[in-house]
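One chain of protein is taken out of this complex; the other chains stay put.
To keep things simple, chains are lettered A, B and C as they appear, and every chain counts its residues starting from 1.
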Amino acid sequence: MASIELIIVFTALAGVLSYFVGRLNKVAGSVVTILASMFVFVSVAYFGYNNELIHSTEFLPYVTFSVTYLGLFFAILVTFIFAMVSFFNPFFVEKYKYPALYSMLYLLSLAGVLGVFFTNNFMSLFFFFEFVVWTSLFLIPMGRSKRAASSYYAFSTVGSFALLFAIFIMREASGTFNIVSSMASVNGTEAAIVSALLAVAAFAKLGAFPLNVWLPRVLGNSPDAISAVFSGGLEKLGAFVAVLALVKLAPFGYVVDATGLAASQYVIAALGALTIVFGTLMAIRQDDAKKLLAYSSMSNGGYILVALTIASSASVSGGLYHVVAHALASTAAFLAIGAVSRITGTTKMSELGGMIHKMPVTYLVYLIAIISMAGIPPMGGFISKWLIFQAVIDKGMILVAVAVFFGSIGSFLYVFRPLAALFLGQELPQHREVSKEAPFFMLVPMVILSGLIIYTGVLPNFFLGFINNVLTEVGVTPLVIGSYTVTGTNGVLQPALIASVFGVGVLIAFIIFIVLKKSRKVGLMDTYTAGNFIYTEELMHYSLDFYAPLERLYEKYINITKDFYKRLENKVVDLGRLMKYYFFTNKPEIMVLWIIIIMGIILWGDIL
Amino acid sequence: MITNILFGVGVAFFGFVLQTSIAGVNRKVVGRVQKRYGPKWYQEFLDIFKLLSKRSVTHGWIFDFGVIMALGGIIGTAMFMPITSDLVAFADFDNFFIFVYLIAVGMLGMAMSASGSGNPLASIGVMRALTTMLAYEVPFMIVVLTIIKLTGTSSVTGIAEFQQLASNNWFMIALPLGGIVGVMSLMGMIGKKPFETYIAPAEIASGPMVEYGGKQLGMLFIMHEITVFIEVSLFVHLFLGGAENVVLFIVKYFLVYTTLNIISSVYGRFKIDQVVLFFYKWPILMAISQAFVAIYLGWVI
Amino acid sequence: MTNSMSNVKMVSEIIENSYKVLKKEVISQYQVSFEVNKDDVHSILTLLKTSGWIQLSYLSAIDWPEENEFELVYIVFNWDKAVHIQIRTRLNRENPVMNSILPIFPGCKYYERETHEFFGIKFPGNPGHEKQLILEEWDDIPPLRKDFDPRAYSDRKFVKREYSNDFVNLNGEKSKQIAREERKEKIIKVRKGGRK
Partner (left out) sequence: MLSTKFTKLSKEEVDRKWWEIGDFFRRNSLWMLMYCTGCCAIELPPAMTSAYDMERLGMGPMATPRQADVLLVTGYLSLKTLRRLIYTYEQMSEPKYVVGIGSCTINGGIYHDSHAVINQLNRYVPVDVYVAGCMPNTEAVMNGFVDLMGLIKTKKANGWKDYHARNEWYMANQKAALGEVKVHDEFHE
């Protein structure tokens, strides 16, 4: 038996403790984060899975909790990501300016996340939401850019205000802040507005189009561990809100007869599709591996939105499974890139090459992660993408399908690029001496994540069974799953069979390979050069502008959203100047006049 | 289960033998188109076995591991392929998406191994191969979306059986625009002439294969033959109504492959951006309009 | 035609008015050659470049061992007027040094390197003109000097194929040379009306 309040308070206290320990010794402070987050994960997962989480103790007034399958699903996933990433903290803590603060904020944001998932009160949900924003906000500038933090804050604010408005509308309708009852009480236009506002909050958190600008900046510029946490954990808050907005609330608008989908679903799916295409195209042209993965996170957020908005059993379980698969894969990929950047000090693909020869395990982790991200069996990403495809085809959403397929093939393009440019290719001399395999405690989380990625791809039924509980809870028909099979709308999948057949194929290939004559080992520089003698590794390493011919086709159009926000920014600044000119002039009497006028307008109906 | 797997291995082997022989015959056909005598029909076998008998070089473990993964992935994919509606190793599990995505494992293995050789031309070839894949895959998937939506199943045998019913036409006829898109995408898939940008022997020294010789190249040749087998028989099943017996399957297969070869023998090579622009202009428009017409209006011949 | 002839005339006037021309030769209506003093070359080339001969087509040397001199040839080309101009100058063969024209025609970089490699003429002002360009790992005197004997070098460096015995005619035919001589004799005989 464990109490949620106790866990949250424990996490927060551990955060404070890690601050003080961290003041004494940097590494010891970060070890506290490992222990605390591991403890939180184990207790949430163990007691949550056995239905032993309780919420009787009332430490704080008005802050009440309840355990739902939805919350539990996200909580286990996110605490797991936090626990895995925390293993990286001791190795990176040296690089930060405020290591003690880093440890504290890390655990405080974990506490906030737990609060978001377990609260049953909209007001405390909002409070925890803001708490997560504020704690994570100060983690970002410990990396490279302060601008990333400000844009994160700006877009989070949009999401938070949308959430707040939605809460007020529901409060108005139901008279309570309770999540279940207040969401049940809205209907008609109010429900539509609430759904739209919650969707805005989800979009802002997921970094979906058009609220996407912050995500690549934050993920590209935060410290390496924080990028992994954002991509695998904090971004998934958006998916949580999206479930509330898109699945729990009924869609609205004109219903198309042929497919049975409402207009709102089409709009959200279209925005999700745009997110996929935009994220894919941007990821293809990045030179920084972390930025590339950042755009890939954005694109995968689009998949989650498309899946959740269709709201059929295959699609919702596909969407939730994609949350798991993407969280695992993207965290593993970010950690692998982080392990490389710890040694080389850069994540630019044009400056790296041939890391596989010194870091084979990291390479394998990245390989497994990208196979999952590209949706290739036998990894977890295939199951979720398969379910999403089923749903999209079943509903006959042709244009969305174009985006979904495009993103799926495109992901193959962009995830391959770090593999080729960063891990494979020529071993560059500037990194040859310094690079070595990551230390054991960095490999542990990466290998665990890889194992889980394979497990989710081979035997998805355990997770899908848990997701079915969530589906029942949010009011969707559960997916049909056998002991090894998954039944979609128009086909049956047996992931274990695929994996074993793939294994048989590899075995045959291996036998063919091993019985033939042994190859002669030659160096990497002894390669076909049309007969020329080349001794410079950089000349033989193709990594800059990898997809140049493809990029050339669309590079004119990439800055559309960025330009839009730039213009918006300028307009806001202009508005601010205008306000300053008219309102906050040097003459106090004019200010007083304005204040009286505004008060008059506000109080018009009530008092005057 | 064991018998099923053995049967699947048999299918993969059948596919290899069939495609290698037909490819040899087609070399003769192309030779005749160019007023040459052409090689022996079993020339492809000679080439492959010769390569396997040679002593090759390796550039490190990833170079070999990628090749094994490539061939293994493709053999695994071919094991799911139905030959006729009854001759299928894993009935009910021959899902269309398995073919599309499990093939990608093979592609990934080959791409990985090629990049691991450290030759920039190989990386350029891989880049072109992936870009071509981005081009041809989306129109093809849209057409298949239409087919799956109409038949209600994504099992390849199921789709083939649906077309064999007396009331239904082959999808090549039922969806004429989609059929044309299918042919064009198929040419991209098996890397025939206008779209063989990623091989380009005179330009980037055969692209991904630049560093291979001996057994690695031989294994990649086997992989290529099985890949072509998978793609062409997928086309036969999806668009030409599958086959009631093995002979019919071989005939249909031969006709499809030979037609593609003859078309390709009179074409030059596109540049890589031309490939992308080509597929994102007419084929995708045709595929989308076909899908709208078939799904929303229900006009199927 | 008149136009090009007048071009040649104009060029001659330009150069002959300002510089001492040792020898002038109108090779064709499109080509004219001036031999000038070594010190005038740079100013003449500058003048020509400003007058429209903007391209250095070629730069090489000729070896005159009897006169113990190298002759450097600069060929400049005008894209508007159809006249190639050759500027020739003589250098001492013992110590062949010519200041580089790199500031005037940057394209001369590789011509000067080549000339150095094949003749041994030094071009101070062209950094790296002594690096190897075409002949890799050359180990003898520059090969286009007249006193270099390529045959001796070839005999020394590359082993000749030795044919142990003379050409054996398998079919019992006469060798081509004997047959040709016999044919010639026969023709002469026939021409002389059968007399010897």
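Methods note: a contact is a pair of C-beta atoms (placed from the backbone, for glycine too) under 8 Å apart; a residue touches a chain by one contact, two chains touch by 3 or more.
Please read these numbers as outputs of a predicted model, since none were measured by experiment.
With respect to the full assembly, the chain omitted from this view is in touch with A, B, C. Listed residues B:V57, B:L87 or B:V300: the one in touch with the omitted chain is B:V57. Residue B:L46 is the one among B:L6, B:L46, B:L277 or B:I301 that touches the chain missing from this view.
When you scan C:Y30, C:Y58, C:F77 or C:Y153 for touch with the missing chain, the hit is C:Y153.
Across B:V100, B:A114, B:M209 or B:A243, the residue that sits in touch with the chain not pictured is B:M209. In the full complex, subunit C contacts the hidden chain through residues 131, 134-137, 139-140, 143, 148, 150-151, 153-155, 157-161. On the side of subunit A, the interface with the absent chain consists of residues 526, 528-529, 531-536, 539, using the contact rule stated above.
Where subunit B meets the missing chain, the touching residues are 27, 31, 34-40, 43, 46-47, 49-50, 53-57, 201-202, 205-206, 209-214, 217.
As a convention for this text, only the chains that are shown with their structure count from here on.
In terms of inter-chain touching, the protein chains here follow a pattern that is not a line, ring, star or complete graph.
Taking each chain's centre as the average of its CA atoms, subunit A and subunit B sit 35 Å apart.
Chain contact summary for the complex, subunit A toward subunit B: residues 258, 354, 356-357, 360, 363, 367, 371, 374-377, 382, 385-386, 389-390, 392-394, 396, 398-399, 401-402, 405-406, 409-410, 412-413, 416, 419-421, 424-426, 488, 490-494, 497-498, 500-510, 512-513, 516-528, 530, 539-543, 546-547, 549-550, 552-553. The residues of subunit B lying in touch with subunit A in their complex are 5, 8-9, 12, 52-62, 64, 67-77, 79-80, 90, 92-93, 95-98, 101-102, 104-105, 108, 111-112, 115-121, 123-124, 126-128, 130-131, 133-134, 137-138, 141-142, 145, 148-149, 152-155, 205, 210-211, 214-216, 219, 222, 271-273, 276-277, 284, 288, 291-292, 295-296.
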